[in-house]
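Input: a single structure, listed below in structure tokens.
Shown here: the complex without one of its protein chains, the others still in place.
Showing subunit A:
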Amino acid sequence: MPQEFKQQQSVEQDRNEDEAAVRTGAQIDGTVDALDAVLDDIESVLESNAEEYVGSFVQKGGE
């Protein structure tokens, strides 16, 4: 569990396992680099047929 919402007494014991998660969380704030990397990651989505993709999602209502 991340540290940010966690009650104090249980924070200490989880510190080590949480470190990685906290690092990731604090890593960026609107950096252009991260978003550029994301845009590279999703290149196949960007190149695929958007019209087919969007149009194929037809569901009846729910609830």
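Annotations for the structure displayed:
In this section, a residue touches a chain if its C-beta (ideal position, glycine included) is under 8 Å from a C-beta of that chain, and two chains touch if they have at least 3 such contacts; residues count from 1.
Here is the rule we go by: contacts and distances are computed from a predicted model.
When the listed names "Proton-conducting transporter membrane subunit", "ATP synthase I chain", "Polar amino acid transport system permease protein" or "Pup--protein ligase" are checked against UniProt, the chain not shown comes out as "Pup--protein ligase". Mapped onto subunit A, contacts with the missing chain fall at residues 1-2, 4-8, 10, 21, 24-25, 27-30, 32, 34-39, 41-42, 44-46, 48, 50-63.
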